[in-house]
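Have a look at the structure below, then the notes.
Taken from a larger complex, these chains appear in their original positions, while the remainder are omitted.
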Amino acid sequence: MQDNQQQAYDRGITIFSPDGRLYQVEYAREAVERGSATVGVRTPSGVVLAADRRARSPLIERDSIEKIHAVDDHIAVASAGHVADARQLVDFARRQAQLDQLRYDEAIGVETLTKRVTDHIQQYTQTGGARPFGVALLVAGIEDGEPRLFETDPSGTPYEWQAVAIGGGRDEMQSFLEEEYQAEMDLSGGVDLALEALSVDADVDAAGVNVVTVDVESGTVDTLSDDEVGAHVEELDLGGEE
Amino acid sequence: MQDNQQQAYDRGITIFSPDGRLYQVEYAREAVERGSATVGVRTPSGVVLAADRRARSPLIERDSIEKIHAVDDHIAVASAGHVADARQLVDFARRQAQLDQLRYDEAIGVETLTKRVTDHIQQYTQTGGARPFGVALLVAGIEDGEPRLFETDPSGTPYEWQAVAIGGGRDEMQSFLEEEYQAEMDLSGGVDLALEALSVDADVDAAGVNVVTVDVESGTVDTLSDDEVGAHVEELDLGGEE
Amino acid sequence: MQDNQQQAYDRGITIFSPDGRLYQVEYAREAVERGSATVGVRTPSGVVLAADRRARSPLIERDSIEKIHAVDDHIAVASAGHVADARQLVDFARRQAQLDQLRYDEAIGVETLTKRVTDHIQQYTQTGGARPFGVALLVAGIEDGEPRLFETDPSGTPYEWQAVAIGGGRDEMQSFLEEEYQAEMDLSGGVDLALEALSVDADVDAAGVNVVTVDVESGTVDTLSDDEVGAHVEELDLGGEE
């Protein structure tokens, strides 16, 4: 398809191209590819989310480059793509979690939450007056004692994964995960695998990576300290730091 | 018709072309063709839905690639096309089924449900501010003790079938069904026919296919286990697995 | 008028061309011409509607290719054109009929119903945010003991007919009707004339034709069985069946 024709499907609202594609959604997927890398790994004892959060300046507070967010005490969400859009979806997810807590006095399920988010995303691809969300999310949590790891893409489709990478360099990282993933890893092994996947495409250092785990036993979201991340990085001999 | 003219009917809202066609609806049909294959077979003892759900990565949870969904305990819906759109229509169908249950304290009819869904689809092809749904559905169920199998297309037209294929490779699969369909098959024979039709275009393996039956006797939706599907696949000698 | 200029009147909403035409309405008429043929014949003893409903596959349930619908027990509607649009108008007509029954406790008149439908159609050709309906209807019924036969076209104009054809091959069928129509036929002769008109353009077989009559005496809508249609077809020696 030449450029001229393609242009016709870029304007105004999200509509089908003659070959049945939604270009605005595909372009939103490009926005995800432009984002920095994020990896999720599910192990029997919990789920790991690891995200690249290298700063464009040494003076920026790393904590403000939020890539992984706790939605409630047992679910965390990592994002890749347009940062401001990610924040909207995280807020939406948090409101959904609070709503369920208030209504039913019990924590929202990981799958239920994921589907609420993908329904919300889909609306922005079908009705006019808005653009799609330019972000993919990884939703990690414990549901009925089981670790769950979901991906939402810009079309509004949910996928459940054992291990998955989103954002810049996704293809290389996903191939690495497919080769190295073992179903019976422990949580620490999951952290190692996630960090190794992130380092496929670029050097990794402890301060430049955000790592969060959701533990089956405790059922809660934990953020690894820079020291904890550093220990893993050093052990794995990743990155170019001396 | 040259490309330039065609472009004129692609933009903004769904309007008629000079030869009386609705291009956005036809493009939505292309989105269905881009989807993976789905087959429905009606037998005197029940209806079979079988759908290709091969994953793009071995690490994806196959259960999360939903292609067949129970709408209530006696109706199932399979889809081909834009996955996020399918989820919206399935949710719509579920809400309709629950509404009828609440209002009249009885289960919604298969035909009634199908027409509610097609009315909903048609609205999105006539009024502005939205694109058509890029998905076709097969609706299977038991109504007054009779097995029923319907198709909804992106224009919002319902069709009732004895056996039907939608999605990628539809034409070849439908020809196969027309040659091989026998009105007096039992449900197991229906599963065989559906799996054979799916394999016309590509290898089939048990884990890559989702099979659901709606049984006249029990009146309920049942999902075949991987082992059950595997037994059929092996017996039929389908796919390239050793 | 060259193609370039014509394009200008195709986009967005339905507007006048420099020569006073509404192209979107004319294109909707093309959608009617693309539909399969439908014929209506009025006789002193009742009205006949006959519609081609040949299926694109032998596995499709012919009953689901609805071309003639009872609006209430004394009025039937046949359609040609965009099927999903036809369903909307039939639903609209049924709601109007029910409304009158509830409000005035008497059956709606055929002419009144037709005009409600054409008003509804016209709205879609004048105000923005929607496309015209791509369908023509034949409305047949008994009003005050008199048989009535109306056509609605995509502009929203009602016409009353003695005999009329809509859909693919309309011109040839209408010419045939003008030559062969006799005011004093009985209802059976009306069925014969309708079937002969349908066969002008293509072979006719009993299963491929839907025939409905509205009888003056009984005042009710009756659908002919395949056997009854078959008897007429055989007697007339229509179609290519042996």
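Read from first to last, the chains carry the letters A, B and C; within each, the first residue is number 1.
One rule holds in what follows: a residue touches a chain if its C-beta (ideal position, glycine included) is under 8 Å from a C-beta of that chain, and two chains touch if they have at least 3 such contacts.
Just so we're clear, the structure is a prediction, and the values are computed from it rather than from any experiment.
A.B. asks: For this file, with 3 copies placed, note down how many copies the whole complex has.
C.D. replies: 7
By our rule, only the chains that are shown with their structure count from here on.
A.B. asks: If you average the C-alpha positions per chain, which one ends up nearest the average over all of them?
C.D. replies: B
A.B. asks: Quick check: how many Å separate the C-alpha centres of chain B and chain C?
C.D. replies: About 30 Å, centre to centre.
A.B. asks: Between chain A and chain C, what is the separation of their C-alpha centroids in Å?
C.D. replies: The mean C-alpha positions of chain A and chain C differ by 55 Å.
A.B. asks: Which residues of chain B are in contact with two or more other chains?
C.D. replies: 11-12, 128-129
A.B. asks: Over in the complex, which chain A residues touch chain B? Could you list them?
C.D. replies: These residues of chain A touch chain B: 5, 8-9, 11-22, 115, 118-119, 121-122, 125-129, 150, 155-164, 174, 177-178, 181.
A.B. asks: What part of chain C is in contact with chain B in the complex they form?
C.D. replies: The contact residues of chain C facing chain B are 3, 6-7, 10-12, 23-24, 27-34, 57-61, 63-65, 82-85, 87-88, 91, 124, 128-134.
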